[in-house]
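Right, subunit A next:
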Amino acid sequence: MIFLNINNLNVSIEGKKILDDFNLTINQGEVHAIMGPNGSGKSTLANVLAGNEDYEINSGKIIFKDLNLLDLNIEERAQKGVFLAFQYPVEIPGVNITPFLQSSINSKLKNAKKPELDNLSFAKLLRKKAEELGINTDMLKRSINTGFSGGEKKRYEILQMSVLNPEFAIFDETDSGLDVDALRIVTEGINKFKNEKNSFLIITHYQKLLDYIRPDHVHIMRNGKIVKSGDISLAGEIEESGYQNI
Partner candidate 1 sequence: MDIETTKTLDKYAKDKYKYGFVTNIDADRPNKGLDEDIIKFISKKKNEPEWMLSWRLNSYKKWLKLPNPQWANIKFPKIDFQDIYYYSAPKGFEKKPKDLSEVDPKLIETYNKLGIPLEEQKVLAGVAVDAVFDSVSVATTYKGELEKLGIVFCSISEAVQTHPELVKKYLGSVIPPGDHSYSALNSAVFTDGSFVYIPENVKCPMELSTYFRINAEETGQFERTLIIADKGSYVSYLEGCTAPQRDSNQLHAANVELIALEDAEIKYSTVQNWYPGDEHGKGGIYNFVTKRGLCKGKNSKISWTQVETGSAITWKYPSCILKGDNSIGEFYSVAITNNYQQADTGTKMTHIGKNTRSKIISKGISLGNSQNTYRGNVSFLRKAEKARNYTQCDSLLVGNKCGAHTIPYIDSKNNSAVIEHEASTSKINEDQLYYCRQRGLNHEEAVSLIVNGFCKQVLQELPMEFAVEAQKLVSISLEGSVG
Partner candidate 2 sequence: MTLEDNFNFHSKEYIFSNDNFLSKERENIFNKIKLKDFDKKNNESLKNISFSDLSLFNYCYHSTDEDPNIILQDKYIYKINIVNGVCKNYEDENIEIRNVTNLDSKKFADQNGNNIDDLVIDFNKIFLNSGIFINVKKNSKLKLDLLHTTYKNYTIFQNNIFTFQDNCEVELQDEFNLSNNTINNINYNIQVNNKSVVKHNVFQNFSNSNKLYLTTNTVCEKDSSFSQNTYNFANGFVRNFHYVELNGEFANATLNGCFFLKDKNLCSNKTHIVHNSENCESNQTYKGILNDYAKANYFSNTFVSKNAQKTEGYQLSKGILLTDHCSFFSKPELRIFADDVKCSHGSTIGPVDESALYYLRSRGINKNEAMKMLIASFIEDDLKNLNENIANKINQNLSDYLSSLR
């Protein structure tokens, strides 16, 4: 099975080209990290994988679990196991976290033709996951991201990931804006969740996160392309001397 293969992908927004003949292959169980200067197209890549309709796909192909990913809409991709932890999670006032996540997980179970979770068993699951991640269960009574601090929003994204159990999780700068404790919680969350079935694409500006997570591959992105790939040592180079020399 091809897990994820992005082939010669060209993407633009409002006529401006952002991803330029982009190629990337991720196998099951692998952790990849992408670094790159601001505006190089990292969030664009993440959004295109999640199916955001604002972007124009000019050409190219994305195969995910032998499916043509570009044929699926946003929720179908989510149901197939694509999860995007947003760089800027949106606030949705009045929509309570708990029933929202329950519909979310049930949409996935339904799609996999598995029995859906009832209120009670879902509440148990959610509570357990929240406790594991050290998230105060009071937060579960609140509306989605509403009034959350930057760090709380990120933590809440991790909680959703651990509840939804996606095969492919994309983290768009989930480490930005976190204090040390939160960073530890997030990385522990990811590490705990990591296994031979799940793959990750981690977008970050900092070596620190990568030191915790130990990705299998590190890519440097610039002007909509991967310009260099390597192992974790590449991240160290960047930390030291920036992107100029690449």
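The candidates came about this way: all candidates are chains of the complex that A comes from, given by their letters.
The rule is short, and it goes like this: a contact is a pair of C-beta atoms (placed from the backbone, for glycine too) under 8 Å apart; a residue touches a chain by one contact, two chains touch by 3 or more; residues count from 1.
Predicted model only: the values in this text are computed from it and were never measured.
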{"item": "Of the listed candidates 1 or 2, the one touching subunit A in this complex", "value": "1"}
{"item": "Complex contacts: residues of subunit A adjacent to candidate 1", "value": "50-53, 73-75, 77-79, 83-84, 86, 89-90, 92-96, 100-101, 103-105, 107-108, 111, 143-144, 160, 164"}
